[in-house]
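A protein chain is absent from this complex, but the other protein chains hold their places.
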């Protein structure tokens, strides 16, 4: 799963602590602003901001809070986002990615949807230790 | 699963590398052309070309690309198609054949559908090593 | 609920405007307020205006579906108005087709449809 991307988050733009729903809103608004400023189309901005919103909300709802970082991948012209938590992790990733799988009475479409809405998406998780999602949009 | 068909692909007509969606289109167009040239009915042509399209797309989307071969099975008057990749394979074939099973946000109707739309269908897969589908239409 | 969603009576419908930064706790207040007003004011329709929403993720999509579910149980029809094109495309990619709602281009379209019944 985790193919290391050497230039991921090469230049950091902003960090946000993810604790409440408002923080997730701020995170995806920052992402939308950065993409718009680089001339990315409304549809692509919306797709990636939605993906980031899903993952940031998961950090808060399932991961007990965590950190969001957005930055540039200079070498490859991607906008990179990392969402990281030290929560319970995801025991079975393949199952969790499936549309409809939820442990919390959600819709269970967030993880799979976020992957489809991103140009790059990777997830690293250790049960009991936490989850890190790295996702990127072409700019 | 894999009952060996001795005369499978007895006489090869064409090979195509499967890398992009356009290659899958070309593969099923070749199949349609060969069946039509042999007087097969429009419905049978459509059914088998659709089956080939599903399997060729799977090679590209899930198998990381591969090879398509179409040929004749002289002894038994079948048009034979083989689609082969060296991708991750399918851990649980029975599950993957089920309508609705998908690991990629697809519809999950491709494998089961392709089997129903073919006159012969067999699948061979080794996790971590790749997948080969052999399918045939009566001519 | 301050600033998050306002509910206004327009003709025989309740207009609910959802703000871009609505949160979980505010949604519960909104559902509460809306359900009471549907019952009290005996309206035929609920019009959910989402023109302020830059995105609709599965959380907000679920909120809209739940508002529609509540309205339907209280015998009001739900219209969603003001959906941005990019939001529609993204919702479909997420597999959220909002089958419980009807959509209209604008408030006046929705009101016209409600008048027709």
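Lettered A, B and C in written order, each chain numbered from 1.
Assume a contact is a pair of C-beta atoms (placed from the backbone, for glycine too) under 8 Å apart; a residue touches a chain by one contact, two chains touch by 3 or more.
Worth saying up front: this structure is predicted, and the values here are computed from it rather than measured.
Though it is not drawn, the left-out chain touches A, B, C in the full complex. In the complete complex, the hidden chain is touched by one of B:45, B:59, B:81 or B:97, namely B:45. When you scan B:9, B:83 or B:117 for touch with the missing chain, the hit is B:117. Shown as candidates are B:12, B:25 or B:126; the residue that touches the absent chain is B:25.
Across the interface with the omitted chain, chain A contributes residues 41, 43. The chain not shown here touches chain B at positions 20-22, 25, 28-29, 32, 42-43, 45-47, 49-50, 53-54, 57, 99, 106-107, 109-110, 113, 116-117. Listed by residue number, the positions of chain C touching the unshown chain are 80, 83-89, 91-93, 97-98, 103-105, 109.
Definition applied: only the chains that are shown with their structure count from here on.
In whole angstrom, the spacing between the mean C-alpha positions of chain A and chain B is 36.
If each chain is reduced to the centroid of its CA atoms, chain B and chain C end up 46 Å from each other.
Put simply, the C-alpha centre of chain A and that of chain C have 27 angstrom between them. In chain C, the residues that reach two or more other chains under the touch definition are 95.
Under the contact definition stated at the top, the residues of chain A that touch 2 or more other chains are 99, 113, 116.
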